[in-house]
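Omission of a single protein chain aside, the complex is shown with its protein chains in their original locations.
Labels run A and B following the written order; every chain starts at residue 1.
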Amino acid sequence: MFEPLLWIIRRDLTIAMRRRSDIFTTLIFFVIVVSLFPLGIGPELETLRLIAPGIVWVGALLASMLALEQIFSADHRDGTLEQMLLTPQPVSILVIGKVLAHWLVTGLPLVVMAPLLGLQYDLSAAGLGALMVSLLLGTPALSLIGAIGAALTLGLRSGGVLLALLVLPLYIPVLIFGAGAVEATVSGLGGASHLSMLAAILVASLVLAPLATSAALRVAED
Amino acid sequence: MASRLVNWFKFSSPATFYPLARKIAVVSTIIAVVLIAIGLYMSFFVAPTDYKQGEGYRIIFVHVPASWMSMFIYVVMAGWAALGLIFNTRLSAMMAQSLAPTGAMFAFLSLWTGSFWGKPMWGTWWVWDARITSELILLFLYLGYMALRSAIDDPRRGDRASAILLLVGVVNIPIIYYSVQWWNTLHQGSTIKFNEESSMDDTMLITMLIMTFGFWAYSIAVSMVRVRAVILERERSSSWVREQLGAET
Partner (left out) sequence: MTDAAEPALQIDRLACVRGDCELFRELSFAIGDGELLHLKGHNGSGKTTLLRALAGLLLPESGEIRWHGQNIRSLREEYSRHLLYLGHLNGIKGDLTAVENLRIGAVLDGFDLDDKRAWQVLGDIGLRGREDLPTKHLSQGQKRRVALARLLVNSARVWILDEPFTALDVAAVQLLQDVIHAHVDGGGIAIVTTHQEVAMIGEHTRTIVLGAGHV
């Protein structure tokens, strides 16, 4: 069961490495979005520090959602997706592999980049740490949940916008606990409870989301 | 028992359900008109003035039933979706599809009346209260469902894809609700409370229930009218629809 999982991850990582430019697009989008807010709000560090957790989190959320549009579309176009549905492997396992590979390529760079952006907003060291941990727990959950939307909108004309409409409401709990963890840490309350909620969401979505995604993929390939 | 089962499956066929839907629509329209008329009369003239909120509170007789209906309809839609996925019946998806606009309308009505209520009570049109925020997210879920439904050309794929979305949504609703609740209590404390049940007298409760049943009947009526249209559109190439249309024109 785990061998196919590893092969799928390896396959998708190999492909991603052979077309590296795609990786950076998401990352650059994230950096730009987060950097736009001070221009809209004003440079007062006092205000910025207050809104930093929310902004970095919303930026990460949008970036990971945009990247998700691509997760199944190439496989759908060249027919490898239908082949995956016809293998004796459980489709949810393959979905987990694909999501994990996708997260390693698009989500993990966001986690690594986030503290730098946090510095732009003058977040404290504890806050930066909480930001990274919360993103580390939260972005995989975003990818898992978003994969459902990506599978549902696979091959549709208005795919991208529709994906946002479907997925963003489902992202709300992750956003609340993710940004909440940073905020609680900065204000000295401690973000442990938020982080454990995030971890719970991650586990739940790891179990449930691949089932929904594989059902949606079967519908899309019908 | 066996004959009952057979009966149910008989009505899961659009052709047999079509005439039945008309009867249900007529009956529930009458019920809806009567109940809502009584409910509105009671809410304006019978229910006592609230000692804290004055006359303005009367909008909750629309607001609260509308919120209940908006949540209830989503769950019913998810139930239809599950049935459709399990038994592969076309009618279930059509029912879910016909309920969606009504559910979205109630969610919107709930937000709208809520903000009408909020202006005199809180002095602002919008408050990021946990319930209002959840209701807003519910409206988004309805809109997402309808957008996905209309974006897929193939009706069968549309049925199944939107059914999956409904089930995902219904699993998420409690999670979203509790996380919003948590967020809300952390940020402003639960100082603002909607209709405290304790302070509600019997007439108010009865009025609210009458309105709720009226809204129920209304939802059934419009969804039946809509499902008839959906059935006709979807089954337009089948012989019974041709006969039906030939007979009606």
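In this text, a contact is a pair of C-beta atoms (placed from the backbone, for glycine too) under 8 Å apart; a residue touches a chain by one contact, two chains touch by 3 or more.
Note that this is a predicted model, so its numbers are computed, not measured.
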With touch as defined up top, name the shown chains that contact the chain not shown.
A, B
Check each of A:V34, A:L68 or A:M84 against the chain that is not shown and name the one that touches it.
A:M84
One chain is left out of this view; which of B:T49, B:N88 or B:T185 touches it in the full complex?
B:N88
Given the full complex, what residues of chain B touch the hidden partner chain?
88, 153-156, 160, 236-237
When the complex is taken as a whole, what residues of chain A touch the one chain not shown?
3-4, 7-8, 11, 14-15, 18-19, 74, 77-80, 82-90, 94, 218, 221-222
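Just so we're on the same page, only the chains that are shown with their structure count from here on.
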Centre-to-centre distance between chain B and chain A (centres being mean Cα positions), rounded to whole Å
32
Hey, which residues of chain B end up touching chain A in the complex?
85, 137, 140-141, 143-144, 147-148, 151-152, 156-157, 160-161, 164-165, 167-169, 171-172, 175-176, 179-180, 182-183, 186
Quick one: in the complex, what on chain A touches chain B?
148, 152-153, 156-158, 162, 165-166, 168-170, 172-173, 176-177, 180, 184, 197, 201, 204, 208, 212, 215-216, 219-220, 222
